[in-house]
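First the structure, in the form of structure tokens, and then the observations on it.
Missing here: one protein chain of the complex. Every other protein chain is in place.
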Amino acid sequence: MSENFEIALQLLGVGMVTVFAILFLVVFIGDAIVLFVNRFIGEEKKEMPIVLEENSVIDPKKSAAIESAIQIVTQGKGKVVKIEKC
Amino acid sequence: MSENFEIALQLLGVGMVTVFAILFLVVFIGDAIVLFVNRFIGEEKKEMPIVLEENSVIDPKKSAAIESAIQIVTQGKGKVVKIEKC
Amino acid sequence: MSENFEIALQLLGVGMVTVFAILFLVVFIGDAIVLFVNRFIGEEKKEMPIVLEENSVIDPKKSAAIESAIQIVTQGKGKVVKIEKC
Amino acid sequence: MDVLQKLYEMTAFGSLIENPGSLLMLAIGAILLYLGIRKQYEPLLLVPIAFGVILANLPGGGMGVVPGEFIQLEGLKQAASPDMNLMELEMEHRYMNLFEIAHEYGIMNFLYYMLIKTGLLPPIIFMGVGALTDFGPMLRNLRLSFFGAAAQLGIFTVLLIAILVGFTPKEAASLAIIGGADGPTAIYTTIKLAPHLLGPIAIAAYSYMALVPVIIPLVVKLTCSPKELKINMKQMDKLYPPKHQIKNLRAVKIAFPIVLGIVISFFVPSAVPLLGMLLFGNLIKEIGANTLRLSEAASGPIMNTATIFLGLTVGATMTSDVFLDPKTIGIIVGGFFAFAISVFGGIAAVKVFNLFTKKKINPLIGATGLSAVPMASRVANEIALKYDSNNHVLQYCMSSNISGVIGSAVAAGVLISFLS
Amino acid sequence: MDVLQKLYEMTAFGSLIENPGSLLMLAIGAILLYLGIRKQYEPLLLVPIAFGVILANLPGGGMGVVPGEFIQLEGLKQAASPDMNLMELEMEHRYMNLFEIAHEYGIMNFLYYMLIKTGLLPPIIFMGVGALTDFGPMLRNLRLSFFGAAAQLGIFTVLLIAILVGFTPKEAASLAIIGGADGPTAIYTTIKLAPHLLGPIAIAAYSYMALVPVIIPLVVKLTCSPKELKINMKQMDKLYPPKHQIKNLRAVKIAFPIVLGIVISFFVPSAVPLLGMLLFGNLIKEIGANTLRLSEAASGPIMNTATIFLGLTVGATMTSDVFLDPKTIGIIVGGFFAFAISVFGGIAAVKVFNLFTKKKINPLIGATGLSAVPMASRVANEIALKYDSNNHVLQYCMSSNISGVIGSAVAAGVLISFLS
Partner (left out) sequence: MDVLQKLYEMTAFGSLIENPGSLLMLAIGAILLYLGIRKQYEPLLLVPIAFGVILANLPGGGMGVVPGEFIQLEGLKQAASPDMNLMELEMEHRYMNLFEIAHEYGIMNFLYYMLIKTGLLPPIIFMGVGALTDFGPMLRNLRLSFFGAAAQLGIFTVLLIAILVGFTPKEAASLAIIGGADGPTAIYTTIKLAPHLLGPIAIAAYSYMALVPVIIPLVVKLTCSPKELKINMKQMDKLYPPKHQIKNLRAVKIAFPIVLGIVISFFVPSAVPLLGMLLFGNLIKEIGANTLRLSEAASGPIMNTATIFLGLTVGATMTSDVFLDPKTIGIIVGGFFAFAISVFGGIAAVKVFNLFTKKKINPLIGATGLSAVPMASRVANEIALKYDSNNHVLQYCMSSNISGVIGSAVAAGVLISFLS
């Protein structure tokens, strides 16, 4: 029992130190990535080009037309997840 | 063989009795639940409040707007199963 | 090593012959099926009747109405995959 | 010369000559595909089953399911007897593990022994069925659900006949359960009692379910008078109105599967895997928005995936040596009678009931006591409309129709409990 | 007479008399269902867990999970000792294979030993959680995420207390991890350290997560002054603006999970199965259209299916002999304190921080350092609005809230690493 208590005390110390250390790292890494991206990658481009899924059977032009139609109906907030040919 | 025949006869009896007994119970339980609910729970309220799914990224007001738009288009019979942010 | 080389040579021969033979069969079978269908089954009928899925809760007439509404919106290219009752 | 020899060995013609029965099986697979695709006999299951039959019988393809003895490690037990008695006490049989099964017999056996022989998929499919089932029509005409019991008559009658004809009790029970008109129940029972008959029984069950529009009218014509078929349930309801109304259908629908599951299981615990999952699926559906993710998963991807693999693997049990057996004929004939007698049982129960009451019941409501939901009810409705174009019995039939699912699961529980 | 005997044996009344505790367990299952359905306590998990409890305790149903020793093949090892020493060297324990488990103990044990005892489902669910998580709010207020660490205090404090009360260290750790307020993490830790407590711990974890709207206000009321709760983060941001802006959020969001995963795992490799899958799920979400199929699968069918089977099988571990144990009381009480102390830890850390800086932080941001995302943040926001109707702290709370998920996974890694 007293041995177990020692383990528990150890864990209390080790555990809280580790958790604080890791979340310090999270902050540090996050900041570092932001700085790195700001310097070397810069402003976000207007969306990467979407690679059309292979084997897609719908003409991209037509699906774009459908999507825009849907977007009007849904006030621009909806998204066509899947279109199937009849 | 004659032993097997006996088993079969037994099963014919036991089986049909059990099936009738269980479906009698179904009727009985169903009636009991209806009576219990009628007495202790009463009239159905207008739909329980829907707990919005955690991590949902769509503003409820906007999604309501989309849904009503869809309902106009689908004459009130369609339901938006999933909305994704663009 | 020289034994392995022999295996490789064999496989080169056997493999290419087999692949050519099979794709010859593909052409042959395809032609045969087309001829058979042209002779014995004939013109495509206007879509086989769709067996409505069991346990479906939506009235077919209503769902047809919804579908036509969607088709107007999607310029005839969309398809209603699933309708749920509200 | 050597190359040609190897080339020949690569092809399947050698094993085709050794086992010409597989050609016949391929033809049977093609016929089943024809029934599923062109005749639209339960295509969701018959097409995968048929393709499974074809895959299993492509000579040399290694996609046929091997009998259970092949994966049993008898040697271990025998060899162990002198000095390994401890282990022997622990477990009588040991089996190859799933990885070894895949290694030795390929992916189809892996899938079969993981998903089917363990009894997993039928309850999983039942969970999906539950999530698609609406007990509403049954609750609204609760008393009619009683006739779902009578329509299990075919099961126990054919069981008796099959034993007389020479089937073992376990085989006879697996055959007879076809009369429950419920695919997953038939498959589950057969897995537990006579897995070697799984292929033909599954096919017979689904084929006859597809033939409900033929079988029900046939039995009805033989047993019911036009006068009986004109009994109008709605008028009866007006004459003798039901005692109480359901004030809060949602609460009733949520409580019903929970209470029902617990009570039934006290009487027939061996039906728990099937009925428990059915009622769980139904519960998450009835709760609504809060568990929508779950019920959609259960009735969508889970059930569809289970259906594909159930179909393929059940079909793959039909290798030529298994199928080309006189018992297959017995299953086909017996299955038909099980179906027909079940329909008759339901009708007879209504007739007996009508002798004693003033509020008459249309015998079609007995005929739909099988499980084939909702096809049986639609067929019955059409028959009723033929005799009186104003007599819509659909909603009433749905009651006994849905309760027939419970009835056959209970019958399966009785059979498994007594025979395994 | 004989038939009646058999009939009685078919029913579950015999085993019910032998084991009346199962009736109590059924009642507990019903209460959990009530909490999940009517009170809407985390219904997505509590309903399947509750139904699993019911299934497991239907007498004779064979759906209860058996203890790990039942699938261990001790005999083999003992018998082998004289002449099979080679094998003994290779592996200390051998276990029944999954097929044998299904054969012997039914499908629920098959699912439990395949999906849960292997530790598979919690990481799979974490993958889905990752695919639904947006690290954006955390990245925008990165420094606040530090308080996600302080909110793990409850874990290690309750661990200490539980050991004092008599729990073994492994049991105490499994109990204490409830204070991480994260379901999959609690389940994963318990599987690794004390699987026999899985049922009560899972239920306590999810129940207290559902009680976050009660627990957080309680602790806040006891520890924070109105003045503190009125601290307005937006005004602070205006007074002391952050140093740099994120120019390309998309690139940052893609790089973040990759780098974070690698670095954390150097320090706490035992957290890799959980955190690795969380970050993988997040990565495929952030990539966007090119991996949309994957992220939709991870957060849709995969996660929903995993949730169903996790719930049912975890519930099914709660047989009466497992649950009706004084330790269950300890878990319920200890779990509450773990939760409350974690909230307190977060608040205390903010207070300490505020002593040393000019840019004050609202202590509610400490209180949301638990994982319950985003419920904790919403609750905190409501509290803030009650004191000042213009003080929206939601976005700030989300930062420590999300980092709390990482914090508790790290704490779990430490516990597993030290104790297993």
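The chains carry the letters A, B, C, D and E, assigned in the order they are written, with residues numbered from 1 in each.
Assume a residue touches a chain if its C-beta (ideal position, glycine included) is under 8 Å from a C-beta of that chain, and two chains touch if they have at least 3 such contacts.
This structure is a prediction, so every number in the text was calculated from the model and none was measured.
In the full complex, the chain left out of view touches A, C, D, E.
Set against the missing chain, the residues E:Leu249, E:Val272 or E:Val333 yield one that touches it, E:Val272. Contact with the undisplayed chain is limited, among D:Val66, D:Leu98, D:Val129 or D:Leu193, to D:Leu98. Within the set D:Leu73, D:Val165, D:Met236 or D:Leu385, the residue that contacts the chain not displayed is D:Leu73.
Only one residue from E:Leu23, E:Val165 or E:Ile287 touches the chain missing from this view: E:Ile287. Contacts to the hidden chain, counted on subunit A, fall at residues 10, 13-14, 18, 48, 51, 54-55, 57.
Of the residues in subunit C, those that touch the hidden partner chain are 1, 4-5, 7-12, 14-16, 18-27, 29-31, 33-38, 41-44, 48, 50-51, 53, 81. With the whole complex as reference, residues 71, 80, 83-91, 94-98, 101, 113-114, 117-120, 123, 127, 254, 258, 261-262, 265-270, 272-273, 276, 280, 283-284, 287, 290-291, 293-294, 296-298, 300-302, 414, 417-418 of subunit E touch the missing chain.
The rule is short, and it goes like this: only the chains that are shown with their structure count from here on.
Looking at subunit D and subunit E, the chains in contact with each of them are B. Ranked by how close its C-alpha mean sits to the mean of all protein C-alpha atoms, the top chain is B. More C-beta pairs in contact connect the chains of A-E than those of the other pair, out of B-E and A-E.
Subunit B and subunit C have CA centres that are 36 Å apart. Among the residues of subunit B, those in touch with two or more other chains are 10, 14, 18, 48, 51, 73.
Residue positions 6, 10, 40, 43 of subunit E are each in touch with at least two other chains.
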